[in-house]
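This is the structure I want to talk about, given as structure tokens.
All protein chains but one are shown at their positions in the complex.
Here is chain A:
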Amino acid sequence: MRRSRSQRWLFAVPAALSVLGLSVPLAALVGRALTQGTGHLVDPAIGAAVRLSLATSAISTLVVIALGTPLAYVMARYRFRGRGLVQLVIDLPIVLPPMVAGIGLLMAFGRQGLLGAPLSVLGISLPFTTVAVVMAQAFVAGPFFVRSATIGFAAVDRSVREAAAVEGATELEVFRKIEVPLAARPIGSGIVLAWARAVGEFGATIFFAGNREGVTQTMPLLIFVGFETEIEVAIALSVVLVAMSAVVLGVLRLLDRPGVVGH
């Protein structure tokens, strides 16, 4: 077989520039952090923010999986009136600035909000609580999971499903034993995207959940506060966030290797 003339450099050079553009800011951050030492990591607010971020992003990702999987399945399988509108509702949070999500959540679930007003009669107040942090994260992260999972379900071969149905499998059995395993990789990458979005969430959180150490002050919020007050804390915590994200992404990539899940 004849190989086409190699023009790899046409792609390799711009690709290398892209890698440089992505890695230089991170390298500069780590470099600066190394020169300032680890003294700033002992700030108790940092530990509280790391714990809160890990807990809330894990919970919000689980919420997104629980609520988003049926939605993705419906979007991939069913044809119904208003489907385009539903798709728009799913896509909008991806496009909108997170602050818009925060204001929207406040209008809906705030003490004077659409649903928040009746809730507050029952003595339930959501703003400025950890629950509000999870809600903000799930709202902005959910669409990433739903989009990815929808693509996964849509790609499952129709003949496989029909064969199972002919064998007498119920729709739930087909979903559990065929659809989900065959769509495992897109679902997995949807989970990664959603978690990544949740752990980095800032705008919606600061509007809806506020900023209180140990309750609603997640890592991105503490980084922002640090930039206002003590830049060294912001830098130290930024590096912690980078490392934490790299570890989680690395573990998920290991799980995603062929033979581990699905294929």
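Everything below uses one rule, namely that contacts are C-beta pairs under 8 Å (C-beta built on N, C-alpha and C of every residue); 3 or more make two chains touch, one makes a residue touch a chain; residues count from 1.
Here is the rule we go by: contacts and distances are computed from a predicted model.
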**Study point:** Chain not displayed: protein name in its UniProt record ("NADH dehydrogenase", "Transglutaminase-like domain-containing protein", "Hydrogenase" or "Molybdate transport system substrate-binding protein")
**Key:** "Molybdate transport system substrate-binding protein"
Review point. Of A:R32, A:R185 or A:R212, which sits in contact with the chain we cannot see?
Key: A:R212
Point to revise | Identified contact with the non-displayed chain, of A:P127, A:G152, A:G190 or A:P220 | key: A:P127
Revision key, fill the gap. Had the left-out chain been drawn, it would touch chain A at residues 106, 110-112, 125, 127-128, 206-207, 209-213, 216-217, 224-225, 227-231
